[in-house]
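Structure, as structure tokens:
Yeah, one chain of the complex is gone here, protein chain that is, but the others are all in their spots.
Right, chain A next:
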């Protein structure tokens, strides 16, 4: 499934300082469905090059990281259970930095 992932607020430093990633995520179980939970573990394995604890805590993102799926807060679409579709845009922004 082709997706666009964006990292902001300093998170890009964890992925080779690249803010936008156009990725192709293969589903584990061969189904068409991909949830945010699947995507997060995929990101941790494939995109995060250092300090994964700055991005994730357990199964979900670290507190202080905002997640937007197609410009919409993932809290509204079920957080980890949000289902993703082809060409979706997922944005991760860290709020843990100076002001």
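We adopt the following convention: a contact is a pair of C-beta atoms (placed from the backbone, for glycine too) under 8 Å apart; a residue touches a chain by one contact, two chains touch by 3 or more; residues count from 1.
In this section, contacts and distances are computed from a predicted model.
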- Item | The complex's invisible chain, by UniProt name, from "Putative tRNA uracil 4-sulfurtransferase", "Cleavage and polyadenylation specificity factor 73 isoform X2", "Guanine nucleotide-binding protein G(I)/G(S)/G(T) subunit beta-3-like" or "DNA polymerase delta subunit 3" | "Putative tRNA uracil 4-sulfurtransferase"
- From the listed residues A:16, A:59 or A:85, report the one that touches the chain absent from this view. A:85
- Message: For review purposes, identify every residue of chain A that touches the missing chain, sorted by number.
- Response: 8-10, 12-13, 17, 54, 63-64, 66, 68, 70-73, 75-78, 82-83, 85, 91, 93-99
